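Quick one: structure below, then a few questions.
The complex is shown incomplete by one protein chain, all other protein chains being positioned as in the whole.
In order of appearance the chains are A and B, and numbering begins at 1 in each one.
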Amino acid sequence: MTGSSLTVEGVSKRFGGLLAVNKVSLRAEAGKILSVIGPNGAGKTTFFNLLTGIYEPDEGQVLFGNRNITGKKSDSIASLGIGRTFQNIRLFSGMTVLENVLVGHHNRIRTNYASAIFRWGGFGKEERRAEARAHELLRYLQLDERADDLAANLSYGDQRRLEIARALALEPTLLLLDEPAAGMNPQETEDLKHTILALKADLGLTIVLIEHDMAMVMTLSDRITVLEYGSVIADGLPEEVKANPRVIEAYLGKGGANA
Amino acid sequence: MNRFVGAVPATARLAVTVLLLAAMGGFLALGWGAAAVLAAYATLFVLAAFPPDPRWKLAALAVLTLEATLGLASKIGGDLLFIALVGVLVLLLRLPKVAVWLKVLLGAAVLLLGIPIAGFANTFLFELGIQIGIYSAMALGLNVVVGMAGLLDMGYAAFFAIGAYTWAIFGSSQVQHFLTTWVPLNGNFVYLFMGLAILATAATGILIGLPALRLRGDYLAIVTLGLGEVVRILANNLDHPLNLTNGPQGITGITKPPIEGFQALLAALGIPRSASTDYQLFFYLLVLVIIGFIVLVNVNLARSKFGRAWVAIREDEIAAKAMGIPMVKTKLLAFATGAAFSGAMGVLFAAQRGFVSPETFTLTASITILGMVVLGGMGSVPGVILGAAALTILNLDLLKGFSEVLNTMRQDGTVLLGFPMSQLPSQVDPAKYERLVFGIILILMMIFRPEGLIPERRGSREEEA
Partner (left out) sequence: MDTLLLLLPQVLFDGLLLGFVYAMIALGYTMVYGVLELINFAHSEIFMIGSVVGIEVFRSLTGYVPNPYILLVVAVILGGLISGLTAVGVERLAYRPLRKRGTKNRLVPLITAFGVSFVLQDLVKLLEGLWHNEFFLSMKNVGELEQSVTLFGIFIQYKSFILIGVSLVMLGALTWLVGRTRLGLAIRSVAQDPSTAGLMGIDPEKIISRTFLIGGALGGVAGVLFALQYTTVSPYVGFLPGIKAFTAAVLGGIGNIPGAVVGGLVLGEIETLAGTFLPVLTGGAFGTEYKDVLAFLILILLLLFRPQGLLGQIVKEKV
């Protein structure tokens, strides 16, 4: 598996009178980690929703690899190989941990309806293959011993990791992570960092990350794009962004640059 | 209740159970039906609330089955003892740590010996068993739609009607009203028509579902409600210009499937026979086979990518879409599957009753089936069957029985709490108030126990002890 690049060109989204995302352009190189940061309400999550087809952009286009995915439905975008997690965890809480991952694997399971009803024609074999794959992903995220528990019964940190496992089950080439470390304790955050780096190293995934934990963003990112009020105010390598006065101002307000 | 279970020693629980069973035997021997019924229900309660060791529980259930069957065979206790048999089945389903073959054996004894023996003694019980079966099958179909996929289908009886009329028209002389040269089909075609009804209702489901399922869930409820009404209006009015449905009078003289082979088998086995019980036994067994099949389909689907996708949509539509699950296609699949079950059961219903009319397929019928799924537990196979049994019995037996009691009181001039019952208006007739009962059940369940009597079981949690 190798990552696909993501190119966004002048994408905007308006809600009533509010311009939530304003002509945003950015590029995530294949196999690299791009972080999108910005103060609360900067339009980061809306931006993710535009990429994944939950909202349709009012203007601009989104290219996944060389393919134009602007305005496609969210399920077809996912099937093309874009996996995502949600800021406000959206697991299938009444299903088990294993089932959650299997749902992520939906389109990779080659079973037709008749063979599912009657359990014939290689149904069992395909099901066992999918389960083996799901367990593999759960082991990768240290969740395998919880496989048969209900997702709702997991701790916060475990739920965040399960969302990643579920997104990986899509076998994506691009992974969008929306604040994966929110609500995690320092140890869990540390583990998560290693996991994300491993995803990049082992699978060659392209990763776009929204995160508030600056230490994490600085260590992980190959490149950073900063949003404020829906617009890109800075873009560059971590050191460049860190030193950018507009970014410092956006985060700390005027006069807070010495912090 | 579980907090108190520990407070009662195991031996005491067992002793109470044994005592109750012995008492029940005694009452039966004396012919005291009401007392025997009370003892049976008390035993079921004790077994459910203060369970003894699973092995003893199984043994107690076996004895209870035997006693209830004997009582029913000698016409003591009647319908109420029949309900005790249903209770045995429910407890059996929830019995842990006992070899499966023992459970299957006792379950088979109840279904294949207990109920038929009761049916021979009292043919109404056969009818009740068949109706419970037909409604269970339909409720299991609706369970796919409502329980698994979380889609609210308020016009489920429409598909039942389409199935029933398909066979009613071609399996009776009705067809000659518009195809004069056509000969009514013989009974063997019932099975073919079940297949045709599956196709016809699945296609209708897709046609109706396609516009509604693209939008938010609420729209489906209203569209299906409308469909239910449209099908009823069509059934009522398509007696002109072409007489397809014979209008409000309905269609009579619908062919039943031939059972010569079955009758020969009964004769060879030396089972007592009569023209009516032959058919009842046949349909009863046929319905059992069909339910077995539908349960299998339910369970298989639940453990496949399709079932998981349905539950995922029910839990969180946006997350499900982000997992690449095609929303409309997946919902349509559930909707059409549910419709197909209903259509097939419609054919069977028409063949078994020999008569269909628009009255059977009202909104109340759709609500009844929905009530079964909600009461039992959305998504739970044993729950849904229990819901179907409970509401069918309530509807066909208890409410009607209550009406009869009131009528008797009216005629005998009984005075109840100072009120002369003869003054009670004739509109006050419990059998006509199913909607009230179902409505109360729906509201109370949604407020206090939305997961149903026997909730859907997922994960490794051990329920009940």
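Methods note: a contact is a pair of C-beta atoms (placed from the backbone, for glycine too) under 8 Å apart; a residue touches a chain by one contact, two chains touch by 3 or more.
Predicted model, so just to flag it, every value in this text is computed and none were measured.
The residue touching the chain not shown here, chosen from B:75, B:97, B:329 or B:435, is B:435. In the complete complex, the residue from B:11, B:181 or B:426 that touches the missing chain is B:426. Among B:100, B:183 or B:447, the one in contact with the hidden chain is B:447. Contact with the undisplayed chain is limited, among B:374, B:390, B:406 or B:454, to B:374. Although one chain is not drawn, its touching partners on subunit B can still be listed: residues 146, 150, 152, 154, 208, 210-212, 214-219, 221-223, 225-227, 229-230, 233-234, 236-237, 240-241, 314, 317-318, 363, 367, 370, 374, 378, 425-428, 432-433, 435-436, 438-443, 446-447, 450.
Simple rule for what comes next: only the chains that are shown with their structure count from here on.
Between subunit A and subunit B, the centres computed from C-alpha atoms are 46 Å apart. Interface of subunit B with subunit A (complex): residues 297, 300-301, 303-309, 311-312, 315-316, 318-327, 333, 456, 458-461.
Subunit A meets subunit B in the complex at residues 52-54, 73-76, 78-79, 83-84, 86, 90-96, 99, 102-107, 109, 111, 113, 116-119, 123, 127, 130, 148-150, 153, 166, 169-170.
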